[in-house]
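Every protein chain except one is present and positioned as in the full complex.
So, subunit A:
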Amino acid sequence: MARMKFLCDAERCIECNACVTACKNEHEVPWGINRRRLVTLNDGKPGERSISMACMHCNDPPCAAVCPVDCFLQTADGVVLHSKDLCIGCGYCFYACPFGAPQYPRTTDFGSRGKMDKCTFCAGGPEPDGSVEEYQKYGANRLAEGKLPLCAEMCSTRALMGGDGAVLADIYQERSLRRGYGSGAPGWSTAYGRNDRGSPFTPGGPSTGGA
């Protein structure tokens, strides 16, 4: 069976936040909860790249490994879900997650944590697919409707892709080969150093504003 993955192509991502907004729209995610967000490296400098981050739906999710109440589950498609009925808001998963995916609503003015919320790969939760309870706790279940996560479907430049990991890898490979130059070329940065991004007409020459 397919194993669902997100893949963000940094050569394409322009930090437009469509993914973030699509997520908010689809699941009516409230203010302050960010199931998905953009991370930009080298902001404002040559070599600036952004990628869109959310739960990566790990094969062997560390969040699940540390959860004291064992609230996590994985679907047959490899999507990592969790049960808000079991979650105690302890925050261990936040420390375990390398990607900062788990989010906690503030429940009182004293800042105690509510039940964890995170990206569901638009696959709802442990409740029956398409049930009222599922929507209320986890948002829409697009996967059950035969659709992919809306963030990836709406990505402005097709940077963020979501779906069967094997298919995504093929798409990404094809793109890399087609680019065939500069930071898009496989191994380029290893061979020529970070600041020396080539360009098609002066391979290896100064570009993107120089070093």
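Heads up, the rule we're going with is that a contact is a pair of C-beta atoms (placed from the backbone, for glycine too) under 8 Å apart; a residue touches a chain by one contact, two chains touch by 3 or more; residues count from 1.
Criterion: contacts and distances are computed from a predicted model.
A.B. asks: Can you tell which of "cytochrome-c oxidase", "ABC transporter permease", "Peptide/nickel transport system substrate-binding protein" or "Molybdopterin-dependent oxidoreductase" UniProt lists for the chain that's not drawn?
C.D. replies: Options "cytochrome-c oxidase", "ABC transporter permease", "Peptide/nickel transport system substrate-binding protein" or "Molybdopterin-dependent oxidoreductase" considered; the missing chain's recorded name is "Molybdopterin-dependent oxidoreductase".
A.B. asks: So one chain is hidden, and I want to know which residue out of A:68, A:98 or A:146 touches that hidden chain in the complete assembly.
C.D. replies: From the options A:68, A:98 or A:146, the contact with the absent chain belongs to A:146.
A.B. asks: Could you tell me which of A:97, A:155 or A:168 touches the chain that is not displayed?
C.D. replies: Reading the full complex, the residue touching the unseen chain is A:155.
A.B. asks: So that we can see where the missing chain sits, which residues of subunit A does it touch?
C.D. replies: 11-12, 14-18, 20-22, 24-33, 43-50, 64, 70, 72-77, 81, 105-109, 114-115, 117, 126, 128-130, 132, 135-141, 143-147, 150, 153-158, 175, 178-182, 184, 199-202, 207-209
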